[in-house]
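For this view, one protein chain was removed and the others were kept in their places.
Naming follows writing order (A, B, C, D and E), and every chain is counted from residue 1.
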Amino acid sequence: MTGALPGVAPMAVPPGAFLVVGTLLFAIGLAGALLKRNALLIFLSIELMMNAVNLLFLTYARMRGDLAGQMIVFFVIAVAAAEAAVGLAIFVALFRAHRTVDVDKIALLKW
Amino acid sequence: MTGFLHVTGADLACVAPELVLAAFATLILLLDAFARRLRTFFPYVTLLALALANLAGRDTTGTFFGGAVESSGLSRFIELIALGAVALAVLGGAATLERDRRGQGEFYALLLFSATGLILMARGVDLLIVFLGLELMSLSLYVLAAWYRDVPAATEAALKYFLTGALASAFLLYGIATVYGRLGTTSLTRLQGLASGSARDPFDVLLKAGLLAIVAAFSFKIALVPFHGWAPDVYQGMTTPAVTFLSTAPKAGALIVLIRVLHALFPSGLPDPWRPLFGVLAVLSILFGNVVALSQRDLKRMLAYSGIAQMGYAAIAVATFTPEAFEGLFVFLAGYLVTNAAAFLTVAALSAGEKEPRSLGDLAGLGRRHPLAASVLTLSMLSLAGLPPTVGFIGKFLVFRAAVDSGLVWLALIGVLGSLVSVGYYLRVVYVLWMKEPVREVTLVPEDLLSGAAFLLTAALMLAWGVFPRALLELARGAAVTLTGR
Amino acid sequence: MPALNGQLVVFGFASFLALAFALLMVVQKTPVRSVLSLVVTFFGLSVLAILLAAPFIAALQIFVYAGAILVLFLFVIMLLNLKEEAADKDDRPVQRTLGLLVALALGGLLAGATLRAPVPPRGAPTGTPIPLPDEIPALGRLLFSDYLLAFEVLSLLLLVAAVGALLLSKRRFE
Amino acid sequence: MGTPLAFLPILLMMMGAVGVGLLLLGLNALIGRKVRTKRKLSPYESGMPLLDDSHKRISVKFFIVAMIFILFDVEAAFLYPWAVVFRQGGWPVFLEMLVFVFILLLGFAYLWKKGAFEWD
Amino acid sequence: MSPTLAVALEGAAKIAFVWGVVLGAVLPNLIWVERRMAGLIQDRPGPNRVGPFGLFQAIADILKMFMKEDVVPMYADRLLHTLAPLILLVPAMTTFAVIPFGSTIRLFGRDIPLVIADVNIGILYVFALTSVGIYGLVLAGWASNNKYALLGGLRSSAQVISYELAMGIAAISVFLAAGSLRLTKVVEYQASGTFLGFLPLWNCFPQALGCVIFVVSAFAETNRLPFDLPEAEAELVAGYHTEYSAFRFGMFFMAEYLNLIAASAMMATLYFGGWSLPLLHLTGLLGGLVSVAVFAAKTGFFIFLFVWVRWTLPRFRFDQLMNLGWKVFLPLSLLNLIWTGVLVLAKVI
Partner (left out) sequence: MNQLWLIPVLPLAGFLVNGLVALVASSSRAEKESGADQPGAPLPYAQRLFHGLVGVGSVGLATVLAFAAVVPYVLGSMHNAEGLAPVVQRVYTWMAAGDYSVDVAFRLDALSALMLSFVTFVGTLIHLYSVGYMQKEEGYGRYFSYLNLFMFAMLTLVLADNLPLLFVGWEGVGLCSYLLIGYYYDKDFAVAAGKKAFIANRVGDLGMVLGIFGVFALFGTADFSFVELAKRQVFAGGAPLGVYAVCLLLFLGACGKSAQGPLYVWLPDAMAGPTPVSALIHAATMVTAGVYLVARCSALFVLSPDALTLVAWIGAGTAIFAATIGLAQNDIKKVLAYSTVSQLGYMFLACGVGAFSAGIFHVFTHAFFKACLFLGSGSVIMSMHHEQDMRQMGGLAARIPQTFRTMLVTTLAIAGIFPLAGFFSKDAVLGATAASGHWALYAVGLLTAGLTAFYMFRLVSMTFFGKARGHAEHAHESPATMTVPLWILAALSVVAGFVGVPAALGGSDRIGRFLEASVAHPEIHEMSHGLEIGLMLLSLGVAVTGLAWAWRWYGKADGPAEAVSPQAHAFYEKTGALGRLVGNKWNVDEGIEALVLSPFRKIGTFLWRGFDALFIDGIANASAFLVELAGDLLRFFTTGHVRNYALTFALGIAVLIVYVWVR
């Protein structure tokens, strides 16, 4: 537990616990990204990774009693939204051209 | 309690190029929506935007917007790179797009947006700005990748670029979070000097891992092995005029960010685990890129692998991390811009169309049918191969020399070896272009004024910078001064 | 300190929810269910955010992530009529094993590094302290000072996303 | 006592609501009749027999609307912190937000003109 | 008593009170009122058999639903089919948490604000819940394995998100004026002065436009007529709940009414001074009770409005509805926002 910083109440739960949860979520997201075959779900897993990072940001912000971490999360969420819009549009276009979003079946370009 | 930021004229002047670019991008979007008849003028409008943005760029130094962006020789450099890349993409791409009836305003707007993001990313001194700039750049590029959205290869390229790009973004964020958490800030200026000049990296493991995530994310944009997987597929499937941009400026931007971050943390040179790390990345990229490029038969794909190798040479400069290396790197990057852009421009002009593969064999005999484009492609191949007196030679020479100078002989050795191998496939293009009889009839994009200008411009720059590189060197020095202060 | 214990319980509950449903998301074969699992994970994350004195972010987590982004996912899944992942045997065992191993290894490495990292971290807090319990005005102030440029850039980002998404998804485009 | 505590009642309320919902469903399952026939269980098709996959691919319009929603939702999200500091910030902050909104409005105009809101 | 326990007990008491009132009193009566009024408007009697004036009709309806068979169609996703109504119901039941239903009262030596949770994100909580509700709609449609249901669900959700934006931006103007997202602060702000010297500082006056947008959007949000397209019988059978029966259907029904009540409460709070009345500043227990009554009256008015409108207006076509949301309300809400901003900066409000 970090020492109490000015303006911040002590944390009831050790910050390390939050960090580990965040890291594990990050790893689970990565596992999803590597194991899923549906492009959408791969992207969904990556969204989970970003959320895990958001949790890290919030934890660090809390540890340091610094609001900047929350601000960054704010932006990350916004960026994730933009990314999702474009990404899903790509999947739609992809589906129209290939009739599938199974990434294992999409390998015209190789070698 | 912080007060509010009062935006001053200086702040606005600092981001004037971005403002101009974004404004024109939006203008083109609206024109496309409301005045579709003006479509034929969009390339010119884009060029006007670039010119104005260039004029708006200033040589002031300092940080602006409350320490979000900086203005310096370095940011001026990346500005020029970004603007130049867009200019070449537009000049060379307009005819192709016109032919395929794909010259919608969005293409130009997205290119401009991408350049805006790129400039912001490279001049951002807060990691958040860097991240946002990167995303602005990448999002535009994801869309441009699928510009021919009914072509399966194009959507596939977009898919691959997007998924891997998003993954890289996630890792970048992880890295930023860790840096923020361990060091307390995302501002590069505030990070400055947290590591004193010790020979070994003084940071804890977690921070190292975070830094590594950042390195990996930008290595992804640069396409260094093993973060390169996307590059060949994306280059091959992506719209060629857009690849002109993708393959040049973003790599330069990512390299600059990488150097900025590392320089903020290690102002007195790369400490132990990092220098060999970049050395390894460089060696892997050089060997892998060059060797695989040898066995490619698709032009754009070959250029992708060549690009991987070229960025390996650039990574040598990062590993070297001396002022001389930076100067060399900046020269190398500027040279790479015109050279690689020239290659892709001519590939676009010399191939049948976006829906067909660009096999090396199709180039046969084009030297006679399309001598201008063929000559430029030849020159570009020579420059990529690093043969004097082209600019490709100068950049590589300076980088390798700096590496030898700071004791990284092994890196220079690999670099030279790699570039020797590379001559094999570069000259093969020249050979096919001029010394082979055509195998099949290829319909070409008719030469127009703009692409002609692009060809001449790139050719002139490749040669002029190779023979009279002084202006370029001064630009590079100005950029390097930002980092090194001398 | 019962107050602290209370938080611990909530923390345990929320992180269990987040982790379990994240795993479920990966394991799940039906796309729709995967998305829903992630909604639950986000709910857990949002509870964790509240524990971390970031209720505004917690609300956004639901409001934007769950309420908008995942809905978009859901729409696309329905749009493309994606059902269960093909049940045929997985023909990429290398990807599967290596992927799992790499994810495990990376998770282990990062978690290990996290646990080994010295507390407290280097450097003193330099930014705006979190004012409890009303951080939204402080966020606003921060937004219009240090992050003003980022904020304006974001509008461009959203614009690009809109243009791009429409461009790629609209049925006819000329 | 920090902020988290203020949310405790909400947590309680949610747990309560879930409890009520499950209770209602459980009661229904206990009390309700259970007579299954094939006809009854088949999807509603205006009395016609089921011919094809009932999960038709739907119009991309929905995607476009949701996509635009996301973007403006994010914009709205940024309006909240703005709104609460508006009085302190005064004109500069007002203008800065106007720029933000203006850019998105340009995008809005673009989308409108390009037919994102047309439902044929 | 530890602070945690105190908060928990206090919260539990308030939850019990609110749910007691809403579920126990308002909801059944609302069903009755609605059906009676429909009858009135359409010049027919309406339910009048169960109990005096058919007052117990609602209870009978509910009981009937329990007795019905809970049919899950073939090929449907059983889990999601079960979850969907729950996803709708839970947010509908919990929206009330941040709405102040009265001023602060003093009981047992403690100041007890008459709101379940006075959190700083206030309205965002409501919107977050609303957006979760969308899942209920979409999933109900998807899980039913019925194309009408699916299309109905999608249409509902498209409609909800279309109006959510305008509604949210309209609401932001309110917070712009109040300077806080806390609904308690919003009410306090409206009770704190006058507008143009003679009107109460209720937001419905300076932000009349926003108020209209909010009210209409609230209609759309709750899928009420004239926005009840998802249930447009002719087109889509019964929309997303085509394949629902028994109490699962009942839960949709319940959620819709709860949302209606919550929306009315929100309108009262945001635009009509909430529990406050101009020129009336009572304190103590009495003041608290009066404030609850005032709040109830205002909310009741809006509930009445909902019901009234439902049976008088024709239905929109889907494209008209979407056009209204996107092409009219969204720009107008932004206009309202700017207008409010100017008013604030000009120190008019």
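As a working rule, a contact is a pair of C-beta atoms (placed from the backbone, for glycine too) under 8 Å apart; a residue touches a chain by one contact, two chains touch by 3 or more.
Computed from a prediction, not measured in an experiment: that's the story for all the values here.
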Inset, instruction - From the touch rule at the top of the page, work out which displayed chains the omitted chain touches. - result: A, B, C
Inset, instruction - Among B:Leu83, B:Ala216, B:Leu265 or B:Leu384, single out the residue that touches the unshown chain. - result: B:Ala216
Inset, instruction - Determine which one of B:Asp32, B:Glu324, B:Asp362 or B:Asp448 touches the chain that has been left out. - result: B:Glu324
Legend entry - In subunit A, positions touching the absent partner: 30, 33-34, 37, 42, 103-104, 106-111
Legend entry - Absent-chain interface as seen on subunit C, which is shown: 92, 95, 98-99, 102-103, 105-106, 109-110, 113
Legend entry - Residues in subunit B touching the chain absent from view: 159-160, 163-164, 167-168, 171, 201, 205, 208-209, 212-213, 215-216, 220, 226-227, 229-230, 232-233, 272-274, 277, 288, 291-296, 322-324, 327-328, 331, 365, 367-372, 375, 382, 387-389, 393-394, 397-398, 400-402, 404-405, 409, 412-413, 416-417, 420-421, 423-424, 427, 431, 434-438, 441, 467-470, 473, 476-477
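What we mean here is this: only the chains that are shown with their structure count from here on.
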Inset, instruction - Enter the minimum step count from subunit B to subunit E; a value of 1 means the two chains touch. - result: 2
Inset, instruction - Enumerate, in label order, the chains that touch subunit B and subunit C alike. - result: A, D
Inset, instruction - State the pair with the higher C-beta contact count; candidates are C-D and B-D. - result: C-D
Inset, instruction - Take the average of all CA coordinates in subunit C, do the same for subunit E, and state the distance between these two points in whole angstrom. - result: 29
Inset, instruction - For subunit A and subunit C, let me know how many angstrom lie between their CA-based centres, rounded off. - result: 4
Legend entry - subunit A and subunit D, separation of their C-alpha mean positions in angstrom: 21
Inset, instruction - Could you tell me which residues belong to subunit C and also touch two or more other chains? - result: 3, 6-7, 51, 53, 55-56, 60, 63-64, 67-69, 71-72, 75-76, 78-80, 110, 114, 121, 125-128, 132-133, 135-139, 141-144, 146-148, 150, 154, 156-169, 173
Inset, instruction - Mind pulling the residue numbers of subunit B that touch at least two other chains? - result: 4, 7, 26, 29, 128, 132, 135, 139, 142-143, 146, 149, 158, 174, 181, 184-185
Legend entry - Interfacial residue positions of subunit C with respect to subunit E in the complex: 2-3, 6, 30, 32-33, 36, 39, 55-56, 58-60, 62-63, 66-68, 71, 74-75, 78, 133-137
Legend entry - Complex contacts: residues of subunit E adjacent to subunit D: 3-4, 7-8, 10-12, 14-15, 19, 65-76, 82, 85-86, 89-90, 93-94, 96-98, 116-120, 124-125, 142, 144-151, 154, 158, 161-162, 164-165, 168-169, 172-173, 175-176, 179-181, 237, 242-243, 246-248, 250-251, 318-319, 322-323, 326-327, 330-331, 334, 337-338, 341, 344-345
Inset, instruction - Report the residues of subunit C in contact with subunit B in the complex, numbered from low to high. - result: 109-110, 112-114, 116-118, 121-128, 138, 141-142, 144-150, 153-154, 156-157, 159-161, 163-164, 167-168, 173-174
